Each structure stands twice: as structure tokens, then as C-alpha cells.
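Worksheet for the structure shown next.
Note that one protein chain is taken out, while the other chains of the complex remain in position.
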Amino acid sequence: MTDHTPAPVETESRTNALWGGRFASGPAEVMERINPSIDFDRRLWREDILGSKAHAEMLVAQGIISAEDGAAIAQGLDDIWGEIESGQFKFSRALEDIHMNVESRLRELINEPAGRLHTGRSRNDQVALDMKLWTRGAIDDLEVELKALQAALIGQAEQHTDTVMPGFTHLQVAQPVTFGHHLLAYTEMFGRDRSRLADARKRLNESPLGAAALAGTPYPIDRHRTASALGFDRPAANSLDAVSDRDFALELAAAAGICATHLSRLAEELVLWTTQQFRFVRLSDAFSTGSSIMPQKRNADAAELVRGKAGRVLGAFTALAVVMKGLPLAYGKDMQEDKEPLFDAVDTLGLCIAATAGMIADMQANPAAMRQAVEAGFPTATDLADWLVREAGVPFRDAHHVSGSLVKQAETRGCGLADLPLDVMKAAHPALDERIYAVVSVEASVNARTSFGGTAPVRVREQVAAARQRFLDGDGS
Amino acid sequence: MTDHTPAPVETESRTNALWGGRFASGPAEVMERINPSIDFDRRLWREDILGSKAHAEMLVAQGIISAEDGAAIAQGLDDIWGEIESGQFKFSRALEDIHMNVESRLRELINEPAGRLHTGRSRNDQVALDMKLWTRGAIDDLEVELKALQAALIGQAEQHTDTVMPGFTHLQVAQPVTFGHHLLAYTEMFGRDRSRLADARKRLNESPLGAAALAGTPYPIDRHRTASALGFDRPAANSLDAVSDRDFALELAAAAGICATHLSRLAEELVLWTTQQFRFVRLSDAFSTGSSIMPQKRNADAAELVRGKAGRVLGAFTALAVVMKGLPLAYGKDMQEDKEPLFDAVDTLGLCIAATAGMIADMQANPAAMRQAVEAGFPTATDLADWLVREAGVPFRDAHHVSGSLVKQAETRGCGLADLPLDVMKAAHPALDERIYAVVSVEASVNARTSFGGTAPVRVREQVAAARQRFLDGDGS
Amino acid sequence: MTDHTPAPVETESRTNALWGGRFASGPAEVMERINPSIDFDRRLWREDILGSKAHAEMLVAQGIISAEDGAAIAQGLDDIWGEIESGQFKFSRALEDIHMNVESRLRELINEPAGRLHTGRSRNDQVALDMKLWTRGAIDDLEVELKALQAALIGQAEQHTDTVMPGFTHLQVAQPVTFGHHLLAYTEMFGRDRSRLADARKRLNESPLGAAALAGTPYPIDRHRTASALGFDRPAANSLDAVSDRDFALELAAAAGICATHLSRLAEELVLWTTQQFRFVRLSDAFSTGSSIMPQKRNADAAELVRGKAGRVLGAFTALAVVMKGLPLAYGKDMQEDKEPLFDAVDTLGLCIAATAGMIADMQANPAAMRQAVEAGFPTATDLADWLVREAGVPFRDAHHVSGSLVKQAETRGCGLADLPLDVMKAAHPALDERIYAVVSVEASVNARTSFGGTAPVRVREQVAAARQRFLDGDGS
Partner (left out) sequence: MTDHTPAPVETESRTNALWGGRFASGPAEVMERINPSIDFDRRLWREDILGSKAHAEMLVAQGIISAEDGAAIAQGLDDIWGEIESGQFKFSRALEDIHMNVESRLRELINEPAGRLHTGRSRNDQVALDMKLWTRGAIDDLEVELKALQAALIGQAEQHTDTVMPGFTHLQVAQPVTFGHHLLAYTEMFGRDRSRLADARKRLNESPLGAAALAGTPYPIDRHRTASALGFDRPAANSLDAVSDRDFALELAAAAGICATHLSRLAEELVLWTTQQFRFVRLSDAFSTGSSIMPQKRNADAAELVRGKAGRVLGAFTALAVVMKGLPLAYGKDMQEDKEPLFDAVDTLGLCIAATAGMIADMQANPAAMRQAVEAGFPTATDLADWLVREAGVPFRDAHHVSGSLVKQAETRGCGLADLPLDVMKAAHPALDERIYAVVSVEASVNARTSFGGTAPVRVREQVAAARQRFLDGDGS
């Protein structure tokens, strides 16, 4: 993610407002607290300067401002970039937002030509531009992070294509699966998350610059030129739409929220798997925490935080949607509220992805514990039923009844299905014979599930290779 | 949208549970109320039958069941389709869900072969399949409805490429725009909504069928064949993922929520525009309502409902996200809660789109009222400032001050900018001369904004043509 | 909960609108789908009739209508009550809502006097009244259900005041607690939920009746009389507020959402406790379900549904809040959207409470499994540290280090703390002696925690008694 700019914001009482002398008195104190956005939108400084440079360059090319003015503006903006990067820039709350902070400093640095930079644009298209550029960058960063998470998952999956664990439904032991297979399920989910991000990126990639306040501008600007210079596919086709909508922010927040629910599910599993009761994996010391009061504790704090932080990402979507609900066109100040939720959603998601990737990469699986758990759960009862269907032509529903009755007997005897004597088997259904003991073993069950996408090690090895190719070597989509 | 099935659900006490004899006693009364899904999932009957037919056909092709059994199953399923369509089918709560209702009836109709249909699948992949098919169909329906809405907007825009109205920011008169331009802004938004739906459709279009309970199946099924038969691009690559995730439902709910905020904004404008204060448009009688107590009222009820219904669509996303948060793999019963919110979000959105399309198509614009409003708001103050920049080389910020002072004078005099005497103009800035009166006219302002995407009629006419081509003739993306 | 009215709604094309002849043409087809509320607000029939009866009785008392008219109205309303209750009443979508359905039928039954019933009121105060009455009744029902749930919890707690289980933090074994103590934690939560409902009830209990459309009425009505007749504490003090706000619905939805998160937590625990890995409790057959494909399964479906349904309750709050956001006064049609989310939230919560009460009342604890789990987790490491503080004056942070090192040794040896030889103990800290073996036993640990609200059986028995008195014998607050 783009970092927060560390330089502090100066609080000064507003001496000259941006909109000049029609107002007899200055803003109320509470206005000075509620109105400025510089505390959070200074994070957009890079985007703001890049946008201004592209705009100035176009103004020169179109003959709207002189080459000299253009050069002065470019140099001034570069200087400001340097000042902000080095922490020397003084952000001022009186100047409200990042746009006016930069422009005001530009005026100090280069005087009159600074006033010409704003020709043919407005803060409305400027802020839309900055937000789109930032959102695009955030998507690119998240893409990289998700890929790293997929790499961690695929790495572990590769080591555990043959490690048998209980597959759960309703958190009850259902059928044996391989640990690699289980981890690859998440690789698929994060693959769709990447694809959602990529789609959102494509959709937002139209430049609002030049929409001006809302209606376009009488200056002979070239919106295609600035669009291209800033990496957009094209300029937005309608100036009112360009300054009025924030669906790109909503879409990213929604995609982030969906990804966060995926992460929360993996986090829940990590919490479960590291309990005394499951012991399926052990997180590295680097991702475990202790207790200030209970010396024996080894907590999966990071997993819990990832699980919990789904809340704030989803809350950001709610917040943004409520902001936009019922707003008439074009720009309304409500839309200033688009920034903090989106920034927080992106920061939070990035952190959660990184933490999850770290946990996954470092974790140690415990195949013995997985094996013990799978043996205890009658997970091959379905295999027994399936065998009756296949070998004896019994309709599945009937075979299910037979198998269920044998599970009940095994439960009563406190043994596994494979431990039931053959006469008990035969009493349940006469077609059952010695061959069934091979079927109800955990290995047999896993190895048999060779349908496409199934859990058989042979399939999982193929899936690992395919996932590596699609997600790590390819473009992730 | 696919209709609700009207046939009522029979309430009978459960006599034989699906899972046979391992349970000593039947379900509690409250269990019978909380557990069954047939009251809402019977809506999936078409999808369920289509999925079963494709599955059975594949089982025959693979030699897993006999051609005779396959034919019996297909015939039985067709009969059931007829029974449901004609309202004769008796849905039973004791049979829990649509899958068991259909299967149980199939057994009644064709006896033993019915039991073989379930070979190599489970209710887990079956319900995932049904939901994906339904979601895909819902997307297709919404696409058509959004296109009709765009057609209504483009139709009105075409009639009003030259109709001048106030463009608002902060709901204050900002600059003159054309009504056609304003309406096309929404066409863009709904275009992106369509594109979001199309992306969601592509992403979900992988078949879960054959993932079985969670681990795949030992039967030699052909998942590519069923995927293809049901219009999927491919089978899902991981069986655990295929039965565990509902991100496709979340994605549609999110896209619906974003679209609903767009609709809520247009609805807000319709409510405003039809007030006594604005009178910009008049809804047709067909979309207006009166009051049971106040005889003079003419309310835009439908617009208010569209605005309000954004709530339930967004609420559906919240509901679904909360359901999925923190769920371990694979299938959990929580996921039965995916249906009602998604169904409601889709129904609600479809209704809102249709109502909006109807209101837009029928509405009568009131150019005189728009004109009066735009004249009253000093909307060309920016043009005056721009002129000073262009013609007299005044930096924009200074020109803004000059223009602001003239607005203040006009406000005091109770006149428009164009009504100020020339000496007053000149006193504000010496460069102002007679030519300025042409600039500060509303027509001049609008006609001048010829930048790409701008509000000048010449541009709007181009936008209308382009929108028609992209959204109505093309594929909408 | 008040039941849904089973009688179907008749769909007929609208022939005479309620608001008479100012409209040249009838409503559009989509208007007829989006506008009427009778499909869901007929559920308010009892409230509507009760309100009308109280209103009519007051009109007579104030001399606004004649006693004869009042008697006819009362009789007609009673007849309608009977018709609806017996399912004979024909609800009509053309008549839009429950108010007009009832009034229209009244006119059929008693002719002219029916027209006088609406004197001094409007649909705006009428629907506010109906919703408040319904909400009040829903709160009363939920109160009773929560009390039953508390009774189930207290009943189980009483049986398990001495049953030791692991207390978890971060789902890691932390310290031994008693099962009774654990269950009583939820009794406290549901106690606060009841208290929240009681507060909401008090706050809403002001009558909107007589606020009329929004401004009050010129008729000499007596709002105190109708308020009192309908069980309100007083009439609402401002007629605009009375018809404009729905904070009572939002408040109930929020309280329901908070209660639903409590239920989701207990549900999560039930899901965990019934796994093969925990086996702390066994749900009764009445609350367990099997699998259609896996014969060995025994799923806690109801617990999962309760956990998941928190989503729709929280979604209802989101929905309602979005509806109300940014609505100008007074009544807007958006507010018709208050009903379905609130109805669904209340129904869902009621069902979840009942299902949870049933599961809790029926469940069988497994003290042996709990005991085994607690022994395995070094839960008395804190006790060892505490002993060092108490008996040897070691600062806690140092004692924590000593205890942690002993846990590490026990982990390595694969034994419990109590199994470490004394010389190992002494090597960790010289003050450790034979007495420590009494301290690190699970019973000693539990018995020692006698602080108020602590887990010692002596305390838990007191808590059971106190909970019984506060929540079951008292008024729950």
C-alpha cells in the first residue's frame, strides 16, 4: 500500500478562504474541524502531483498555457514532490485539502504561473482523478499480496498432496481429504478475489480529468492525452458522471469485503487447527503469542485478528454505500467521506493478506494428529455405501441405510468400521464380503476420489501444478 | 426474474427422516420450523431438475447407470417439471428441501432407478449447482432490465440534448448543463452496473457438479460433460471450494447494492424534480399517487420506494457476508442462509429497475421551469472568470475573485449577472467589456463546453449516439 | 410472534383509486407491483382494527361522531376481525394496504358511517400506530422467549456447578472453569438483551394516533384517551415527529442484532462442543440431523442455522438504517420499507431463541471429555505462578516466567504440571515445595477462584440462585 505521509498537518486559523470576499465572516471552529480533509487526503499527494503534471503538459501541448509556464509548473511540482517525500512540506488545515495545499505551495514557489494550472479543471475532477489513481494503485498492490499468499498456500499444498486429514462438513468428520487439497480450495478463492480486483481495475480505468466542475470546459483541452499519460484506457464519456460517482470505491470495498470473508474462514480454521483439541498445525513462534498471565498459552493472535478484521472491511462497504445512497448529482461534499473507509479497507486487507501469507508459509502440519482425527470419525461410511451401489447394484439410498446401521454398531462397540467382524457386515447386507475391508480404509477412500477436482493425491498433484501455472506463472485470472 | 412457485408447501409431521435409523427420536417441533428450506428453495425447482437431467445423462454416457434407468429418470423428471409448472406438485416440509422433494417424487414415479440418480453427487454440490444456475439466470434477467432502463434514459436524453437546466453541485446551482447530458450520466452508471454483472457471470461460470459431498467421488464421472451441458465454461477445479464458497452470491449482492445506490440517486432526483419547488419534470399519472387525506397531493411514491429499497439490497449483502464470516470448510448449514437474502436482493433490484425505467420513459420534462431555475442561480460566474483568463490573461484564482465580487453585486441588486451595467463590470476589472454579455448567457455557457464528455449540445448528441451503440446495439460492456 | 395471516391476497386491476379523479389514467403495471404493501402489512390487521376501535370510541366520547355511528363502526370492525381470523376476508392488492382493506370492507358492511371513522386521523398516524403496537407486542413475545432460554441455561447450569471444563481464551485452554459457570455467562448476556428490549418498549410507548397526516387536526380529538385505551404511556408530543420517525423500529432491530450475535456465539460453541474433537456435549436426536450421503454424520444443523441467521438480523438493521438515512420530514413512502426487515428480524430472532432454548434444554454434557481436555492443557500454570506470589513473595511477572519454564518442560516430557518431579520444580524456583502439587490440581484451581463472580462451585451455586431470582422470578431487569 502507499504509505501514510508522516508529516504533521499544521493547524492555523483560516486567514484567507479560497473562495474570496463574498463571505463576511470566517468559518466556525467546528467547521474547521469537520470540513478539511487534509488530515487524510494528503495521502493522495503523489496522485495529485502526477495528475497536475499531466494536466499542465497537456495545457502546453494544446497552446492553452505557454511552454514557459508549463516548465515552471513542472519544476515547481517536482520540488513539492521532493519536499513532501523528505517530510519538509508543511501541510495546512486552513488550505483544506491536498489539492489546495499543493497549489498554494506552487504559487509560493513559482508565483503567477501557478494560477494557470487550474485552467480547464476543478477540484471535482481533480479529486476524482486522485481517488481513481490511488484505487488503481491499491488494486495493484493487493494483487501482488494475494499472489504471495497463493504462493504460500501452493507451497504447503505441494508438501501435503498425500497427507490425509478429515474433511469436515458441519465441522463433523465427513470424508477423508488430503491437506493439500484443502489448502488449494483457498487458492481458488483468492484466485477469484484477484480476478475481481482485475475486473474492478479495468472498469475504473477511465479518466475523469477535464470533466471540470461537472459540465466540461470551454478550453480546448485534450482529455485523451491526459488519460493516456496517466495510464487510463480512455477519458470518461460523461463529465457529470465523472465527478459524481464513486462506484469504483464501492466496488473495491465490496471485493475487499469478499476477500476478507475468505481470509476470515482460513483464519477460523487456523484457530481451530491450533487448538489442543485439533493440533492439526502448529504456527511458528513468529506468529504465536503468549499470555501475560497464563504461562502455558500459545495463541494464534494473528489469525484471530485476521478473522476479526473482516468486520472493518465490511463496515467500510456499509459506510460508503450509506454515503452514496440518495445523493443527487453532481458532486456533493458527502463524497469527501469516500476516502477514510476505502483507505482503511485497503490497508486492513493488505495487512490481513500479509499476515495470513506469513502464517501459512511458516506453519508446520501435524500429519499424525490429522490421521488420528480422521480414523476416529467413520469417514469411510460413504465408501461402504458406494461399494454396495457399484458392486451389488444396491440403490444409493438403501446402501446409505446399510452403512448407517453399521456405523451405529461400530459406535456402540467403540471401534472403527474396519474393525467390525464380517458376520456383522453380512448381517447388515448379504453382498458385503472381504473386499469391503480394503474399501473402508482411509487411504483407499482418498485414492479412489479421482474425479476431476477430487481429493485423490494424483488429482491434487495435478491441481498444484495447474494452480502454480494459473496463479503464479500466469496473470492470475 | 424466475417466478416464485405458487404451490403451497404441505406441513406434515416428519415420519421418515432422510438419514435413516441411527436416530432414536424425531426432530423437535422448532427443528421442523428452523431446518427445512423448501419454503424458499422450491424456487430452484427448474435449476434442480435441469441439473439432475444433465447428471443422469452423463451417468448413462459414462456407463455408471444403464440407459434404461437414464431414460426412466429423464421421463420422471420431465413429469415432475410438468407437475410443478401446473401447480399440482405437493411440496412437503418433511422432505426439507427442493432436492429431496424432487427425488422423493421421482421415486414414487419410477421406483428403484430414482435411487441411482444420486450416484456420484451429493446435496452439497447439488445445491451449489442450483444456486449458481439461478444466479446466472438472475444476472441475465437483470442485464435485460438494465438495458431497458438505459433505453429509456437515452430516449429522453435524445429529446433533451439542447434543454438547459441547472447543473448542481452541493445542490446549489453550479453551471448550466443540458438535461440530456444529465440523464446520460446515469446511462454510464448503469452501463458499469451491467459490466459488473457480466464479470460476475463469467467468474461464477464453473460447474460444482460432481464435487459430491466435498471430496469428489470414486465413480468415473465426467464433470466436463455436465459442465458443458449446463452452459458452464468448465468444472470447478477444487471440489472443496466448489461446495464451500458462496462468493458468487456475495458478488451479485454487492453488484446489486451498488446498482441500487445508483437507482437511489436517480430516485432522489425524481423526488426533487417533481416538487413544487423544482417542477423540472412531471411523472405520468401511471407513476404518481395521491393521498387518502390530502386531495391536492401528487406523490412520486415509486421513486421514494426505489430510493428506500436500496436499503434492503444493501442489507442483503450485510446478511450474506455475516453468514460467511468465519465459517470453516467445507459445507456448513449456515450456508442455507444464502438463499433468501439473494433472492430478495435480486427481486427487489429487478422491481426497482423496472419502476425506474417506467418513470423515466413516461416523464415529461418542463424546460421552462429548468430555464427559470438556471437563470436565477448565477451559473455563468465561472464563464466570466474563464473569459478573464482567456481574453485578459488574468490568473484563474484572481479572475475567480473578480467574478465573485460581481455575483455579490448582482445578489444585492436582485438581478442576474447579465443585468449588471457595464460600468459596474469595469469597476470590478478594467478588461471587462461589451463582449462579456455574450459570455454570461446561459446558452453561450452551455455551447462553449465542448470538451470531450462535456455538456455542449453538439457533444451530447454525440454521446447519445455513442451510448445507443455501446449499450443498446452492442453487448453493453 | 404474531402469526402471518394465511389468507391470500387477491390480485385485481385497480378500478377506482383512493385519491379520486385528479388522475387521468391508472397506475402502471409495475406500480401495482411496487406500491402495495398489503402482501406484508396485512400482518398488522389486529393492530389496525384495535386502533380503529379506540379511535372511533374516542370520536363518540368527544361528540365528533354519533353514538350510533360509533356502534356501527365497532360492530363492523368486530365482524371484520372475525372474517380475517377465520380466513374468509379477501385481501385486495388494489386497495394497497391493510388500512384501506379494512376500511373498504367496513364501508361494504355498514355503509356511510364507515366514512366517518377516518375523521381526525390519516394513514400516516395510522400506520405509525400499527407499527408501534406490533413492535410492542413483538418485544413482549421476545421477552418471554428469552426468559425460557435463560431458564434452560440456568437449569443446565444448576446440574453442572461442579463439572470442570477448560476455560478458553483464544480457544486455547486457559484455566479450568465449571460448565455451570460458563453457561451462566450467557444468562447474563440474554439478561442484558431482555433489559435492552424493555428499555426500547418504554421509549416507544407514546401514541402517534391523532397526529393525522403530519400537522394534527382541527377536530376536538382526545389523544390522551386513545393513548390510554391502547396501553400507551402518553401521546407523542409532536405530530410531525410522530409520523416521521421510525427509530423504534431501528432500536428493536439493533437490539435484535445484538441478541443475535450472542446467540451466534453460543451456537458456535455448540458446533465446537459437538465435534469429534471436543465431544463436550451431545445434542438430543431431536436437534441433530444426519446426511443424505454420509451415514455416520450427526450434525448440529440448528446451531449452525442460529449462527448464520445472525446475518439476516444484522442485515435488517442495515436495511432499515439505509432507508431512513437522509429522509426529509415528514412521512415519505420510503418508510413503507420499515416493515419487512423488522418483521423478518423479529421472526428470525424468535425462531433462533426457541431453537437455542430447545438445544440447551435437551443437551447432554460429557463431563469425562471436558475433564480430559482440561487436564491436557496445563490450565493450572497460572495457579502455580499465583502460589509463588502468595507464598514466596515473588513478583507476578517473575512467577509467570518460572511457571512458563515448567510448562515447557512438561510439554517436552509429554506430561502434566502435576507430573513433574519435585527436583525439576525446585530447579525452576527454590521456593517450590510439596504443597505445589495440591495447587496445580484442576479441582484446587477451580475451588480457589472464589472471588465474586468467579468459577468456584460455591460461587456458581450462588450465581445460579441469583440468576433464578433475577431472571425467572423477577422481572428480568
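Just so it is clear, A, B and C label the chains in written order, and each chain counts residues from 1 on its own.
Assume a residue touches a chain if its C-beta (ideal position, glycine included) is under 8 Å from a C-beta of that chain, and two chains touch if they have at least 3 such contacts.
It should be emphasised that the depicted structure is a prediction, and the values quoted were computed from it without experimental measurement.
Trainee: I'd like the shown chains that the missing chain touches, ordered by label.
Mentor: A, B, C
Trainee: One chain isn't shown here. Among B:146, B:286, B:329 or B:385, which residue touches it?
Mentor: Residue touching the chain left out of view: B:385.
Trainee: Among C:55, C:99, C:147 or C:181, which one is in touch with the chain left out?
Mentor: Within the whole complex, the residue contacting the unshown chain is C:181.
Trainee: Sort through C:210, C:290 or C:358 and give me the one touching the missing partner chain.
Mentor: Final answer for the missing-chain contact: C:210.
Trainee: Which residue, B:62, B:228, B:291 or B:441, contacts the hidden chain when the whole complex is considered?
Mentor: Considering the complete complex, B:291 is the one touching the chain left out.
Trainee: Please give every residue of chain C in contact with the chain that is not shown.
Mentor: 19-22, 107, 112, 114-116, 118-120, 124, 167-171, 174-177, 181-182, 184-189, 192-193, 195-196, 199, 203, 210-221, 223-224, 235-242, 244-245, 247, 250-251, 254-255, 257-258, 261-262, 264-265, 267-269, 272, 307, 310-311, 314, 317-318, 321-322, 324-333, 382-383, 386, 389-390, 395-398, 400-401, 404-405, 407-408, 446, 448-456, 459, 463, 466-467
Trainee: Using the touch rule from the top, list residues of chain A that touch the missing partner.
Mentor: Its contact residues with the unshown chain are 17-20, 22-28, 30-31, 33-35, 100, 118, 122-124, 212-213, 284-295, 297-299, 301-302, 304-312, 314-323, 332-337, 340-341, 351-352, 354-355, 358, 362.
Trainee: Just checking the interface: what residues of chain B touch the absent partner chain?
Mentor: Per the touch rule, chain B residues meeting the hidden chain are 166, 169-175, 271-272, 274-278, 290-301, 304, 318, 321-322, 325-326, 373, 376-379, 381-382, 384-385, 400-401, 403-404, 406-407.
By our rule, only the chains that are shown with their structure count from here on.
Trainee: Counting only Cα atoms for the centres, state how far chain B is from chain C in Å.
Mentor: Whole-Å distance between the two chain centres: 32.
Trainee: From the C-alpha centre of chain A to that of chain B, how far is it in Å?
Mentor: The answer is 23 Å.
Trainee: Could you say which residues in chain B touch two or more other chains, in rising order?
Mentor: 19-20, 22, 118, 124, 212-213, 307, 310-311, 314, 317-318, 321-322, 332-333 - these are the residues of chain B that touch more than one other chain.
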